[in-house]
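Missing here is one protein chain; the remaining ones are kept as they sit in the complex.
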Amino acid sequence: MFFLDQAWLVPLIPALSFVVILLFGKRMPRHGSEVGVVSVGASFVLACGAVVRWIMRVQDAKGGSALGALGRSIGRLGADNAEAPVLPVLHHVTWFQNGGVRLTAGIQIDGLAVMMMFVVTLISLLVHVYSLEYMHGDSRFTHFYAFLSLFTASMLLLVVADNTLELLVGWELVGMCSFVLIGHWWEEKPNSDAALKAFLTTRTGDIGLLTGVIMTFFIVQRATGVGSFNIVALNSAVTNPNAKVGHTLILWCAAALMLAIVGKSGQFPLHTWLPDAMAGPTPVSALIHAATMVVAGVYLGARVYPVFYKGFSIAAGGINPMVAIGGVTVIIGALLAFVQDDIKKVLAYSTISQLGYMVMALGVGAWTAAVFHLFTHAFFKADLFLGAGSVSHSGSHHSFDMKTDMGGLKKYMPQTYKTFVIGTLALAGIFPLAGFWSKDEILVNAGHNDYKLFLVVGLVGAFMTAAYMTRCVYLTFHGEYRGAHAPHAVPHVDEAEHDPIDTTVSVEHDAEVHSPHESNRLITGPLWVLSFFAVFAGFLNFPHFDKFEKWFQPRFPAGFAEILHPVAFNPILATISVLVAGSGIGIAWAYYQGRLPQRLSERNAVALAGKRFLVNKYYLDVLYERVIVGGIKGPIAAGVYWFNQNVIDNVLNYTGRGAQALGRVTYDYVDQKGVDGLVNGLATLTGDSGGEVRKIQTGRLQFYALVLVVAVVVFAGVLWIST
Amino acid sequence: MIAENVAFGIIAAAMALGAIGVVRTKNVVHAALYLVVVLAGGAAQFILLGQEFVAWVQVLVYIGAVIVLFLFGIMLTRAPMHPKDSLDNDLRWPAAVTSVFLVGILVGLLVHTFHADKVEVQAPIRTGQITNSIFTTYIIPFEVVGVLLLGALIGAVVLARKD
Partner (left out) sequence: MLLNEFLILAAFLFCTGVYGVLARKHAVLVLMSIELMLAGVNLNLVAFGAFHNNPIGQVFALFVLTIAAAEVGIGLAIVLLIYRNLHSADLDDVDTLKG
């Protein structure tokens, strides 16, 4: 149980390696990469151990008869013994406590978590090894490895999180690492722009994540009386029929989290950052933008799936926001892949499209299919990306432009070619490679669960996937080599002299003619490993074998397990999908062989308009940058500024002036005239009365005598009268 | 008895006129002379009352010394010898009113108190009786008056010195 209980080591080791590389990397003989490779390797070993341990746990749980009564049949051909619930391994520490609220940090290790740990550490390890050659001589080599480690640690943190708050932390950290790594060569403005675009677009989605996470707290509070971010509690609360959680709250929570998925996993309409993110180094693209970070959204969807299932009423069929967005993404990503000349951009749009598949699968209720596709996609997409990197590294003078610098590389780079083709076939979904099994499972679930429209969408997407990937392969590896003296399209380095900051030596490089050659073993090694998985990973969910399902499907809480109804393998549909994919390959191949009408867009105005629409990425970037951002920057900001200066400031100014006037009035009237008048009046009164009284003091003797006599007379009179 | 009354009446009238003359005349010297009339009349009244000693003393001292003193004072203060506009100040009327009131009160009081008491003059009082009284019963006031006179003498000399 060590591997499961101590699974918190898996994110911790790369995090420590990040600190070590950052502090000491420059002094090390291999500039910190050794620390990175070793630490990720250690994490990989721990992850493998965790996988094995988990599988054993699942196998053990099946036997228990006491628990068997709690199990549920999953309704498939050849009903097996009831699946018993398997508790995930939960450990946590409380880091904040106030009132009844306890905030914890902990791990939740179940099938999904161990699978993700395996994928993340494996691909991270392969990328680390790959980068030893690919990033060799880069001026920021150490920094690169430090952030690769940090990224790995953050992704693993996200994966093992047992509460949505911790997941949020991991999510934000991977976003930050993505920003740092995309902008690795930030001296070129397009690169830093791309990094910012990626960060800000995913940030838009993170608004949804934050509100969604807060709502999960309250969902748990409604159900149990005590609020919590805990994921198990959340899933129980949502699926418990007795809980008093209102449907509206769950719907809003699902909508908010959907926004987060749209942002992070490149769904329409926030997909625009992914192609631009290709400005980063290819290993980064492979690790982050193909295999691991972008699937964080899908992972979130899988983790708290009951929220979406209940919130969007996925069981009801028809249409819901998740499947709609996923479906649209599938199509638009595929369409855009057709008009790209940059090989990485083709792969980026392909990633968008495949992510659309995963989200669509979640939207039709096919949890296992989505997660399985995530699993297989990681391998073949990383394979494709690293293959593209290999091509540019050794075949096209660091250029990624297929049309101008590639072509006919098949004979120069056989290993890269073979692995790339394997990846392509897997992606296209050709039997018996991995993509076939996972994509087919999505399609069969869509058809079965009353989402027939999206079954069609999936098939169309499959066709297009096969076609554009064939185009890509053809342009890159077949035909004649076009790139003998091609200039540097993307300025980066593979030797120490080619520092992007120092531009003087690039001329020398051009002077040497590097003919295309196969890449180093450090590059081709990972390619073969990934190809291996691309071929064989699919068999994990072979019908009736269904190990992926058995091992990794969530079995706890019971409510969660209940809503998962994977549909059995349908051979007819499988055949149809293979044929569709095959036809896609065939048609594309025929086109490039010249047997189909060429250059349609030059002859047909409609076709030209369509192509321009695609090339401009549906004018979405225009919409976002010029209309939305520009509109806010320009008129709205000006308007707000006007409001601030004239209204708010005026309120303040007039208040100030009013107070000033009041003060002046008070001074003039109340103080000067009133109070001073009173005081002065008193003084004047005193003075005047004194002046009047003073007249008695005439100084004349006879006057005083008169007064005396008068007084005497008066007294005498009074006395006389009174007697 | 009637002769006394007549005598009294004549002398009283003279005195009254003299008094009014003192206070109303425009000539200072005439005022002094009117005062002589009043004082002389007073002496006559004393004799009527049988108080001869004080009558002659009054003539001697008052008229003889005091009036002369007044005339000296008039001379030394360059009082206007000839009639002038008015020797009254602006308190005339209040003073007049007050005096009238005063006399009214006094007269009323007197009439009220003494009704018709008569003065019976049997025999004039002899000088011997007065001196006996002075030098036995009233010896101390006598001495005091003597000291007072001394003081007044010295005082007058001191005050009027020219230096």
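Letters are used for the chains, namely A and B, taken in the order the chains are written, and counting of residues starts over at 1 for each.
Assume a contact is a pair of C-beta atoms (placed from the backbone, for glycine too) under 8 Å apart; a residue touches a chain by one contact, two chains touch by 3 or more.
Worth saying up front: this structure is predicted, and the values here are computed from it rather than measured.
Every shown chain touched by the omitted chain in the complete complex is listed here: A, B. In the full complex, the hidden chain is touched by subunit A at residues 694, 696-702, 705-706, 709. By the touch criterion stated above, the residues of subunit B touching the omitted chain are 1, 4-5, 8, 12, 15-16, 19-20, 22-23, 28, 31-32, 35, 38-39, 42, 45-46, 48-51, 53-54, 57-58, 61-62, 65-66, 69-70, 72-74, 76-79, 86-89, 91-92, 94-96, 98-100, 102-103, 106-107, 110-111, 114-122, 125, 129-130, 132-134, 138, 141-142, 145, 148-149, 151-153, 155-156, 159-160, 162.
Here, only the chains that are shown with their structure count from here on.
Against subunit B, the residues of subunit A that register as touching in their complex are 700, 702-703, 706, 709-710, 712-713, 716-717, 720. Across the interface of their complex, subunit A is touched by residues 89, 91, 94-95, 98, 101-102, 105, 108-109 of subunit B.
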